[in-house]
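Input: one structure, supplied below.
With one protein chain held back, the other chains of the complex are shown just where they sit.
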Amino acid sequence: MKAKVFVTLKPSILDPQGKTITGALHSLGYDDVRDVRQGKYFELDVAAETTDQAAALATEVADKLLANPVIESYRVEVSGD
Amino acid sequence: MKAKVFVTLKPSILDPQGKTITGALHSLGYDDVRDVRQGKYFELDVAAETTDQAAALATEVADKLLANPVIESYRVEVSGD
Amino acid sequence: MKFAVIVFPGSNCDHDAHYALTEVLGQPAELVWHKDTDLRGADAVVLPGGFSYGDYLRTGAIARFSPVMSRVVDFAAAGGPVIGICNGFQVLLEAGLLPGGMRRNRTLKFICEHVHLRVEATDTSFTRSATAGQVLRVPIAHGEGNYYADADTMRMLEEHRQVVFRYTAPDGTRDERWNVNGSIDAIAGICNRARNIVGLMPHPERACEEAVGSADGRVVLESVVAVLDGHGVASVGSA
Partner (left out) sequence: MARNGSRVVIDRVTIEAHGLTAEEYQRIVAILGRDPNLLELGIFSVMWSEHCSYKSSRIHLRTLPTEGPRVLQGPGENAGALDIGDGLAAVFKIESHNHPSFIEPYQGAATGVGGIIRDIFTMGARPIALLDSLRFGMLDTPLTQRVVEGVVAGIAGYGNSIGIPTVGGEVAFDETYGGNPLVNVFCLGIVAANGIIKGRAEGPGNAVYYVGAKTGRDGIHGATMASAEFDDASAEKRPNVQVGDPFMEKLLLEACLEVMESDALVGLQDMGAAGLTCSSCEMGARGGAGIDIDVADVPQRETRMTPYEIMLSESQERMLFIVRRGREAEVERVFEKWDLHAVRIGQVTGDGLLRVRNGGDVVAEIPNKPLADDAPLYDRPHHAPDDLATRQRLDLTDLDLSAVPSDVFLRLMAAPDIASKRWIYRQYDHMVRTNTIAPAGAGAGVVRIKGTSRALAISVDGNGRYCSLDPYQGAMLAVAEAARNVACVGAQPIGATNCLNFGNPERPEIMWQFARAVAGIGDACRALDVPITGGNVSLYNETDGQAILPTPVIGVVGIIEDAQRVVGRTFQEAEAVVMLLGAPGPTLGGSEYLKVIHGLVRGVPPTLDLNAERTLQRLVVELVAAGTLRSAHDCADGGLAVALAEGAVDSNGIGCDVTTPADPGGPLVALFGEAASQVVVSVREADADRVAAAAAAAGAPARVLGRTGGSRIRISVDGKPGIDVALAAAAAAWSTGVSRYFEDSAA
C-alpha cells in the first residue's frame, strides 16, 4: 500500500528556502504568489492489510524518523491502491 | 488561495535519499516499509479568483522554478480554502 | 585520560579530530565505529563533523540511531564530557541531548571560511580554559548551521546560561552582519544544563595549528583535558 507523508517546518519558523523561492518568483514577476513554504514529501510503499494499519505504520515512522518534532510537523495520507 | 505542488524524481532516476532512509528504517526493524522515495513539497499562497487560475499559476511556477524537468516530475493540487 | 572519536558512516572530520587530539595535543584517542557498543573506557567523547549518512533526510537524523549512541547517552547522563562538532552537534540535537534544531543557512549555500566566535560561558567542560568574552578565529564548513529554538527554549537557554559561543565581529561585538548563517541570536554553540555536553557548528579541531590558519580552537580541546586532569573544578556531574 502507498502512504504519503508531508513534512513542513512549523508555521512559526522562518523557512529560508521558501523565502528565497518567493523572492525569486517575485523577481520573475510572479507577484501573485504571495508566499511559498517548502517541505518534504515521502512516498512509502508499505506492507499492510488495511489502510488503517498503513496509516498507523506511516505515522509511527514519520514520528520517529521522517520529521523532527522540534522544528517540523507532518501529515500522513493513505490511498487504498 | 492555497496551491500545493508535489515534486518527485522521475521513476527511473536514482533516489539516494529514499534509498538511505529505507535502509535506516529496515535497521530500525520497520521491514514493512518496503521502499521510500523522497520528494519536495511546496505550499503556495496565491492571489487568484478561481481555483483554475490558481492551478494554472502554480503549474507555471512549478514548471519554471520549483521542479527540474530534467530529472523531476510534479503534480499540482488546489484546495479552495 | 582518553578520547573516543565516534565514526559514523559519512563522518569526514573524524581523522581531523583524532589528529588534533593525538598529534597536536598529545592525548590518547581512539576511533570508535558506530556499530560498537562500548566506548573503550574513554573519558571524553567527540562526535565529529562530516556528512553522516550523507546528511540525507536531515543532518544527524539517521546517525543518532547508531548502536553506539545509546552508550554516548549513558556516558553523558553520568556526566561524561561530550562534544559535538558541526555534524556531531546536529546529531546531538536530533538525539535530544541538546535543545533546538537546524535550518539551511540563510543564504541556502554551504559556507566554508574562518569566522569569529565569542566565548559566552567558561564553566563548561569545553571552555574551562578560555576567558569570558574571548574571541576565537575558527572555521565553519556547513550548509545547515542556522540554529533555531522556540521562545520557551530560548528563555531556558538564557536562564541557564547554555549559550556557549556566538558569532561576532572580529572585535567580539554582536552584529547581525557577522551572524554568518542566520542563527537565532547568533548562536554558534550551546551546552546542556549540566554543562558537560557541548555542541557547536564551527570546527575547533581545524584550528589547532597556525600552519593551517589558526590555533584558536585548541582551547576548546585543552579545556576538557584540564578538566579531566583535575586542574580547575571538574564540572562533571554538577548540575
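By letter and in written order, the chains are A, B and C; residue numbering begins at 1 in each of them.
FYI, a residue touches a chain if its C-beta (ideal position, glycine included) is under 8 Å from a C-beta of that chain, and two chains touch if they have at least 3 such contacts.
Quick caveat, the model's predicted, so the values are computed rather than measured.
Asks: Among C:E94, C:E120, C:E205 or C:E222, which residue is in touch with the absent chain?
Replies: Considering all chains, including the one not shown, the answer is C:E205.
Asks: Among C:A44, C:V82 or C:A141, which one is in touch with the chain left out?
Replies: Hidden-chain contact among the options goes to C:A141.
Asks: Would you mind spotting which of C:K2, C:H15 or C:R137 touches the chain that isn't drawn?
Replies: Of the listed residues, the one touching the omitted chain is C:H15.
Asks: In the complete complex, which positions of chain A touch the hidden chain?
Replies: Contact residues on chain A toward the absent chain are 20, 23-24.
Asks: In the full complex, which residues of chain C touch the absent chain?
Replies: Against the left-out chain, chain C lists 9-10, 12-13, 15-16, 19-20, 23, 33, 49-51, 53-56, 106-113, 139, 141, 143, 180, 203, 205-206, 208-209, 211-213.
Asks: Contact with the hidden chain only, please: which chain B residues?
Replies: 9-10, 12-16, 19-20, 23, 68, 70-71
The rule is simple: only the chains that are shown with their structure count from here on.
Asks: In terms of C-beta pairs in contact, which of A-C and B-C ranks higher?
Replies: The greater number of contacts lies at A-C.
Asks: List the centre-to-centre spacing of chain A and chain B in whole Å, with centres computed as mean CA coordinates.
Replies: It comes to 9 Å between the two C-alpha centres.
Asks: When the C-alpha atoms of chain A and chain C are each averaged to a single point, how far apart are the two points in Å?
Replies: About 30 Å separates the centre of chain A from that of chain C.
Asks: Taking each chain's centre as its mean C-alpha position, how far apart are chain B and chain C in Å?
Replies: One centre to the other, that is 34 Å.
Asks: Residues of chain C that touch two or more other chains: which are they?
Replies: Touching at least two other chains: 57, 62, 65.
Asks: Could you tell me which residues belong to chain B and also touch two or more other chains?
Replies: Each of 21, 24, 28, 38 in chain B touches at least two other chains.
Asks: Where on chain C is chain A touching in the complex?
Replies: My answer: residues 57-58, 61-62, 65, 93-94, 99-106, 108, 146, 148, 150, 182.
Asks: Using the touch definition from the top, list the residues of chain A that touch chain B in their complex.
Replies: 6-8, 18, 21, 24-25, 28, 30-48, 57, 60-61, 64-66
Asks: In the complex, go through chain B and note every residue touching chain C.
Replies: Chain B residues touching chain C: 16-17, 20-21, 24, 27-28, 38.
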